[in-house]
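Let me begin by presenting the structure, written as structure tokens, before commenting on it.
Shown here: the complex without one of its protein chains, the others still in place.
Chain IDs A, B and C follow the sequence of writing; residue 1 opens each chain.
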Amino acid sequence: MLDVEAALAQAEADAGLVPPPAAAEIAAACQVPLFDMSGIARRAVAAGNPVAPMVRDLTDAVSAGARPYVHLGATSQDIIDTATSLIAHRALGVVLTDVATVADACAALSEEHATTVMTARTLLQPAVPTTFGLKAAAWLVAVDEARAQLDRVRSERLAIQLGGAAGTLATLDENGVDVARRLAERLGLAEPVMPWHTDRTRMAELAAALATTAGVLGKVARDITLLAQAEVAEVAEGEGADHGGSSTLPQKRNPIRAVLIVAAAERAPGFAATILHAMVQEHERAAGAWHAEWETLRELLRLVGGAGGHAVHMLSSLRVDPARMSAHLRSDGGLVMAESLAHRLSREMGQGAARDVVRRCSAESLERRVPFADVVAGDAEVRRHLTDAEIAAALDPAGYLGSAQALIRRARAAHREQP
Amino acid sequence: MLDVEAALAQAEADAGLVPPPAAAEIAAACQVPLFDMSGIARRAVAAGNPVAPMVRDLTDAVSAGARPYVHLGATSQDIIDTATSLIAHRALGVVLTDVATVADACAALSEEHATTVMTARTLLQPAVPTTFGLKAAAWLVAVDEARAQLDRVRSERLAIQLGGAAGTLATLDENGVDVARRLAERLGLAEPVMPWHTDRTRMAELAAALATTAGVLGKVARDITLLAQAEVAEVAEGEGADHGGSSTLPQKRNPIRAVLIVAAAERAPGFAATILHAMVQEHERAAGAWHAEWETLRELLRLVGGAGGHAVHMLSSLRVDPARMSAHLRSDGGLVMAESLAHRLSREMGQGAARDVVRRCSAESLERRVPFADVVAGDAEVRRHLTDAEIAAALDPAGYLGSAQALIRRARAAHREQP
Amino acid sequence: MLDVEAALAQAEADAGLVPPPAAAEIAAACQVPLFDMSGIARRAVAAGNPVAPMVRDLTDAVSAGARPYVHLGATSQDIIDTATSLIAHRALGVVLTDVATVADACAALSEEHATTVMTARTLLQPAVPTTFGLKAAAWLVAVDEARAQLDRVRSERLAIQLGGAAGTLATLDENGVDVARRLAERLGLAEPVMPWHTDRTRMAELAAALATTAGVLGKVARDITLLAQAEVAEVAEGEGADHGGSSTLPQKRNPIRAVLIVAAAERAPGFAATILHAMVQEHERAAGAWHAEWETLRELLRLVGGAGGHAVHMLSSLRVDPARMSAHLRSDGGLVMAESLAHRLSREMGQGAARDVVRRCSAESLERRVPFADVVAGDAEVRRHLTDAEIAAALDPAGYLGSAQALIRRARAAHREQP
Partner (left out) sequence: MLDVEAALAQAEADAGLVPPPAAAEIAAACQVPLFDMSGIARRAVAAGNPVAPMVRDLTDAVSAGARPYVHLGATSQDIIDTATSLIAHRALGVVLTDVATVADACAALSEEHATTVMTARTLLQPAVPTTFGLKAAAWLVAVDEARAQLDRVRSERLAIQLGGAAGTLATLDENGVDVARRLAERLGLAEPVMPWHTDRTRMAELAAALATTAGVLGKVARDITLLAQAEVAEVAEGEGADHGGSSTLPQKRNPIRAVLIVAAAERAPGFAATILHAMVQEHERAAGAWHAEWETLRELLRLVGGAGGHAVHMLSSLRVDPARMSAHLRSDGGLVMAESLAHRLSREMGQGAARDVVRRCSAESLERRVPFADVVAGDAEVRRHLTDAEIAAALDPAGYLGSAQALIRRARAAHREQP
């Protein structure tokens, strides 16, 4: 908020409304350590916001000649909204750096494990083979989409606010629009078409982009908690000895970064809903809905900032176990290859008949707990159409990956085009 | 969903995977009246979604030769997600038309009432004068921002889904990417980088854009309910005799369009939060979170569609009462002009002294219930600095509108640039 | 709503305000099939709710002598709110029956599997042994707590609404309170202290109880999706051949009831938040927030009703695999018994030293991928303190269950005390 008061005085000096020495004096006084924070907080209740007491203290801190130029033409909401944009701009800088690192880590995993076959799981059940590289590529695309949203909000939508008491810029006479433009330039924020005191689309877009980012990171983290289950054990967080340990359970290796990211994803939608709800703001300044934004946006920025940082650690140190991935594909004698076998057989005997045969073999494997490959190998109808080598090929996960490599290449190419 | 199955068969015919007559036969069979909806609904429980029984019925409906080509290479989620995009694409077409009409109505009001002075209200208290045109211009900018979001989501983010059982497009062998491209072209939807079965950023952006639109319309509607209060009565909904009447209270003129829009804005954030929350989807298909999207998106589209329609009626028939607006500015002898008087006086006696004088006059007016203008006219200190004419000018709302006209022009110019 | 109009006329006849024949005639006319639903829906927009056109049609449907007694003393909100209570009362009856069946199923599982040892999992990692009976007992307690809430809301909080135009019951003169009491009696709903047109605590409690129930069922269902993973496979849904199958993946056995319940639990909180938000209702009838309740409560009732029904099927047919549960406890040579061994050793060598020894053995087992039991058996320090039999006892899951049986008994006892 002090940075905004400083920039406002300087922008008004640029516009010829404030003597440059007064602007310089005001800007010099806008230093956090010079202010009594808890005193301002206490006095904020009567005014309904902290700007009024802060401006009083700032006015007291400058010489009599500069006083008339403090907070000139602004209303409390101008300062708080512009400060919110400024804080969000800075915070999103950090978040974007972390999210870019996360995307790069996904890209690296997608390349390194492009052909590392593993089980694709739908509704938490084995479906068909995929590769860990394709899984990482899907994470990559999602992360890059979230990044694009954050980036757009940061560069286009975080704007200064300057409207005066009720959006007419009345005390700046004819100079309001000019001062607004200069203020935006000074702060590196967007210049709005007009004051947006009760048009909260900007805050809604910020909150939505942050919650979307939390959702994307939460999806990756949820996958990792599932892959890290002892019964699956295909990946593990790898930050070293103490990480994820338990004081009482010495065998524990909790995927704690993933857990904390999932927790963030659990919380973000509630904050986004609050911001979306608070868009219904009365007349020229809301009686409550605006005030509801303040802590909500702060918490949301902190939450996604934290999640981004955890994600960097989680993915940078991720340990992948291709052998376990491969072993799971072979469990139950390759039941996960049932669709592949049906696909191969349908060339010989038609789709309907092929599905019937494979459904019969699958059921027998499941019910009698006999490996699928063994059932298939002993099935007269299958053998009538396919040789041993053809059966083996149809049950080979590496041979049933469809467009996996092409899709990985597309994801990586799209990633390289990200700014 | 049937449109998607039809387009899929045709796209696969284009790609040379399906004989054109088979594709034509399948497409011809994809007619809603030919299907038993409640039967499909009943059988949907066992499969967990309606695609499986629908595909069975579609397969039964075509000749034996076409059967292998029904639903070729697709999984249930491909059909449901593409259908969701398609439905949203169509629904957003309607919403965008309505929202454009709303924006035009705001633009017209901003022009017609550019100089209609009225009270700007902050925290539901009179602040300074503004014009109804500026208020409408602020609505206009917000509506146009929501439109831009909806438009971007519609043209860039609503995409086809095609991934097969788990995103590898395995049963289409090497042709998956090509079929996906052709499917997108046929349906007029975006082509994604890769399947997005568990990357739900697209649905999150759709939900956020819709909830933002509800919020923007809700803000306008809330303002109208407040301006329509009998004690304010500056605007009224004007749809004629029956509209907003009450069976038992014959004097009632309820702003019922505004009320229904506010109700929509109350509900939209909960839906958006559900979609944002449901982004955390497991592996290659979620065990519940995906299913949570279906009715949520449908309800959200209906809700915003309804709100848009109500808003068209509300704004097209809005009755504005400039005389009441003007009267409120004069109530209490123009107390709302206190800032203006202080601004004028500060040129003569400095800001601090000017504020002190005006604060004294304001307090006297409020406490003694004497018109502000009378208190000011009788104040020796004011009279020492200002003539009667100067006082009258400082208390004239039309003379204290700052950049109102420039801002209205900016809003209207930005509106004209909207696609 | 027609049931409410009928009961109102009869209650007013009871109170001597309406001639009994007129009340009887009105009640007889209150039959859904006699009304044109879509016509009422269409005309509802102008009035802002469907009561006004419905009352007009009802009035037209009775003889001239009965007409003055239709809807006597009531306002639209009286009818809609009472109807909402009535519908919720009926729907909760169904939900409570299902939830009681679910609780009984949990109780049966807790008894049958009281000593079926399995792995307790924290943060999705193996922790210590537990029994499936204790897990089912924990589900039982949660389900019974949700039941108690639903039951309390149903019997104490679902109330009639009768206030007239604005809560004064003015057109009933002195008889309002008496009519309200009689109306409550007739409908089997609670009698409120006074009209609650804009006191929405009742609706908030209803929504919270429903969302809590969805959360409880969602927790059980999430556990089942996790236990049903192919890599865990400790339980399965058991509804027969078609259930959870996939058209293209013949090996699939999706836990589809659990998935649909999880989907319900994803959606319920958004509805609850909408109802909680809508509590801020203006003056004597809200301009939008009340209208936001209607579909929200209907959807929430349907959602929880559906989840309850699915849960009955899911739990009644649940297949439990004690052998798999036991096998998981033995995997990695019983690493999950590390705490148990440390607990046993601490009696001999003190807690700190015991933990150090066990931590060392755990780390060695994990890093060298040697079964924990083997590492322990070869550890000189362990052997110095414990005999082979003592080691075996410390590594026996059945011997490290603490208060499991006592807790199961407590849960079952509490269940028997439920009304």
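Here is the rule we go by: a contact is a pair of C-beta atoms (placed from the backbone, for glycine too) under 8 Å apart; a residue touches a chain by one contact, two chains touch by 3 or more.
Everything quoted here is computed from the prediction, not taken from an experiment.
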{"item": "Contact set of the excluded chain (shown chains only)", "value": "A, B, C"}
{"item": "Residue of A:E111, A:E191 or A:E299 touching the missing chain in the full complex", "value": "A:E299"}
{"item": "Of C:A287, C:L303, C:V358 or C:I391, the residue in touch with the unshown chain", "value": "C:A287"}
{"item": "Contact with the hidden chain (one of B:P33, B:P250 or B:P419)", "value": "B:P250"}
{"item": "Absent-chain interface as seen on chain A, which is shown", "value": "45-48, 51-52, 55-56, 71, 75-76, 165, 171, 218, 221-222, 225, 239, 242-249, 254-256, 258-267, 269-271, 273-274, 277-278, 287-292, 295-296, 299"}
{"item": "Residue ranges of chain B at the interface with the undisplayed chain", "value": "121-128, 225-226, 228-232, 248-256, 259, 270, 273, 277, 328, 331-332, 335-336, 338-339, 342, 355, 358-359, 362-363, 365-366, 372"}
{"item": "For chain C, the residues touching the chain missing from this view", "value": "48, 67-68, 75, 120-124, 127-130, 134-135, 137-138, 141-142, 145-146, 149, 164-174, 176-177, 192-202, 204-205, 208, 211-212, 215-216, 218-219, 222-223, 226, 262, 265-266, 268-270, 272-274, 276-277, 279-287, 339-340, 343, 346, 350-352, 400-404, 406-407, 410-411, 414"}
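The rule we apply is simple: only the chains that are shown with their structure count from here on.
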{"item": "Euclidean distance of C-alpha centroids - chain A vs chain C, Å", "value": "31"}
{"item": "Contacts with 2+ other chains: residues of chain A", "value": "121-124, 127-128, 226, 270, 273, 277, 339"}
